[in-house]
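Complex shown without one protein chain; remaining protein chains in place.
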Amino acid sequence: MQKGPLHDVSLEHLVALYQEGYGLPRAFYLDTALYEHELETIWRRGSLFAGHTCELPRPGDLFTFTLDTDSVLVIRADERQIRAFHNICTHRGTLLCEEERGNVRALVCPYHQWTFSRNGTLLRCAGMHEGIDKKALGLRPLHVKTCEGLIFVSFAETPPPFEGACEVMAPQAHSQGLARAKVAKVIEYEIAANWKLVWENNRECYHCNVNHPQYIKSNFDIYEDERSSPLMRQRLEEALARSKAAWQNEGLTITHERGGLAAFPDVERNIWYSATRTVLREDYESESMDGRRVAPLMGDYRNAHVGVLRLRALPNFWNHSSCDHAVSTRLLPAGLHKTKARLTWLVAGDAQEDVDYRLDDLTAFWRLTSEQDWELCERVQRGVRSSAYRPGPLSQTREYNLEAFLRWYVRQLSL
Amino acid sequence: MQKGPLHDVSLEHLVALYQEGYGLPRAFYLDTALYEHELETIWRRGSLFAGHTCELPRPGDLFTFTLDTDSVLVIRADERQIRAFHNICTHRGTLLCEEERGNVRALVCPYHQWTFSRNGTLLRCAGMHEGIDKKALGLRPLHVKTCEGLIFVSFAETPPPFEGACEVMAPQAHSQGLARAKVAKVIEYEIAANWKLVWENNRECYHCNVNHPQYIKSNFDIYEDERSSPLMRQRLEEALARSKAAWQNEGLTITHERGGLAAFPDVERNIWYSATRTVLREDYESESMDGRRVAPLMGDYRNAHVGVLRLRALPNFWNHSSCDHAVSTRLLPAGLHKTKARLTWLVAGDAQEDVDYRLDDLTAFWRLTSEQDWELCERVQRGVRSSAYRPGPLSQTREYNLEAFLRWYVRQLSL
Partner (left out) sequence: MQKGPLHDVSLEHLVALYQEGYGLPRAFYLDTALYEHELETIWRRGSLFAGHTCELPRPGDLFTFTLDTDSVLVIRADERQIRAFHNICTHRGTLLCEEERGNVRALVCPYHQWTFSRNGTLLRCAGMHEGIDKKALGLRPLHVKTCEGLIFVSFAETPPPFEGACEVMAPQAHSQGLARAKVAKVIEYEIAANWKLVWENNRECYHCNVNHPQYIKSNFDIYEDERSSPLMRQRLEEALARSKAAWQNEGLTITHERGGLAAFPDVERNIWYSATRTVLREDYESESMDGRRVAPLMGDYRNAHVGVLRLRALPNFWNHSSCDHAVSTRLLPAGLHKTKARLTWLVAGDAQEDVDYRLDDLTAFWRLTSEQDWELCERVQRGVRSSAYRPGPLSQTREYNLEAFLRWYVRQLSL
């Protein structure tokens, strides 16, 4: 009897179905066993963006997040380092902290009051018998790395090297002052689509012209070199010239001088991170609905002509930072067909709501753009469920980054 | 460790569990792998009733439907033929049309604006690289056959012969004028039962006496020859005699002269379609609550004494047509334990709502009867989930058609 897509299908067979230049075969979006394999080989092996150090200003501040069914607790510990632990008691497995954020002096399990320090050490377990090895019963830690205020964690025993990522991101991100920023707003989304469809959407702007009429006004993403009209090309050149001068004054480097999306990821060199600074359109000082600033300048910026900084890290992070605000997107799979996205808007640390910025103005641009994208992702998800779905060809001129993502993804599966 | 019902059980083993004269073993209602096998061997191989040509009067008119997770788009194309396509873009698999019905000049994918003609040809895919083979990227078609205004589609590469079905249905159905009819009302139901239970219910009237007190007043379904009282037998004979005379005037043939249900399907001859005309009870001109007409005469009929035409086609169609209206039922599995039923009421093409017919009067009879049946199907579904369920004996006098359905079904699995 024929089984459903992928039951008893080997990974090798599945990977062999993938053809470069085309989308993923259907089973990649529908198979539970593959999803679990992705959790092992991609999500629990890579570096995951967790949040911002500025979310945890004081010792004891914490937030939690959930990767599939794994709850993780990120906390600023006693010596002010950021630490991360599996959010379950080492006694019976009880979920330690139900809240999304809070501040604690110690972590006390509500079931039997086992008590852990903010460093994860088991401090008290009254009621246990003599001879319990308390040292072996501390909270299970995750590796933590921070870079310019961005917190990355890894479930892996031996996490991937992080230095290369920080070396690329830090020089670009430093001026933005993310480590000194303030969270102005968080919005959580549940996208009814496999997590890969969210990245596929992110990695091409072929869909932008019709689907993001607001977004494309701010940038040159849809103006690939070879397709730009002379007028557009001229505008891009002017923007670049203007920006270069301004940026040199600020000590910023221009990294992406062409229209279109910067190439990312790079499967050959196993580059899963990226930082680029790109020009905005002539009328735009910020990625806002009308291009005007929506908050005070951030970080080291002394004027608004800083274009837009874009950070990315697979498998779960991207950030767009304008002169006045930054928006981080964190993805987390919550099942084969469900992806959680958390958008965090950051402003200068001393900016005051309703005085220096208004939330509606601040959030409108990326809220709209993101929601437009989630709807597209869900529509593709509904389509690829069809038994008639066959991967189509990808545009070499408009979907090169999507292709790069798929090649990176397939490579990860087999590592 | 014992697995759930049917995991790793071969189809041969499963089929061997079935015993003629009895209901289906439990696994047939509970196993996901079997359900997927049914999709392949029955639903994606047979001819499926999709809808009526009169639902698509103008070029560009379309409707969509979903078999399990496969969305299909049925459209009247440029040359007025009815065409059917998988409702997904050949680029990335995006669902093309979310709406249940509409009218389009061309089919434009909302993601990247690939544009398909109403004949399925890829017209435009701006943004793709040079050398794309547009001819190979048209929408994936399904086979379409129409017969007297009924649209049948097939997912199969080589669909089953349809001529025999149309040769049987057309002569009976022609006078009804379905191709010239008008859709007065559509009601969609979601039945919490496996699709086979819906057919099992349809294929016997052993349950009618108590469960359909309204329905049985209109016909002789529950009066099997051998069990009829002399009075009933006399009434049936009188109805037949009266009808024969009237029908000859109309050029109609009587095909089912006995009480009870006409035999269908016929597994030995692989007959999956049927058309019969049967007498109504003496007080009934139409299958309505009080037997009175609820709309103007349809098609070629010149008087009301046409009995009732019944059309059937496995795996998903039946129709009851009275002199004044017709009701088509379309089944579609939407999961192992969920079946969607769409009932469509048709009247004469020029009949006007609230002038020539009132929706409440038109729909009451089959709405009531159908809902009574769905409730029974759901109750059986709840019962067969029990590990204590064993198939019981079928009545040779009252459930012969149910038995015929099961034998047809089991045969299909193994073809």
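Residue numbering begins at 1 within each chain, and the chains themselves are lettered A and B in the order written.
Following the convention adopted for this analysis, a contact is a pair of C-beta atoms (placed from the backbone, for glycine too) under 8 Å apart; a residue touches a chain by one contact, two chains touch by 3 or more.
Quick caveat: nothing in here was measured; it's all calculated off a predicted structure.
When you scan B:Val210, B:Leu231, B:Val355 or B:Leu415 for touch with the missing chain, the hit is B:Val210. Of the candidate positions A:Leu24, A:Ile42, A:Ile75 or A:Ile88, contact with the hidden chain is made by A:Ile88. Panel shows chain A; residues 10-11, 14, 32-34, 36-37, 39-40, 44, 68-71, 86-96, 98, 110-113, 127-129, 132, 137, 140, 155 of it touch the chain omitted from the view. Those residues of chain B that touch the chain absent from the view are 1-4, 7, 23, 26, 200, 206-207, 209-211, 376, 379-380, 382-393, 395-398.
What we mean here is this: only the chains that are shown with their structure count from here on.
Superposing chain A on chain B by their CA atoms means rotating through 120 degrees, a value rounded to the nearest 5.
Taking each chain's centre as the mean of its C-alpha atoms, chain A lies 49 Å from chain B.
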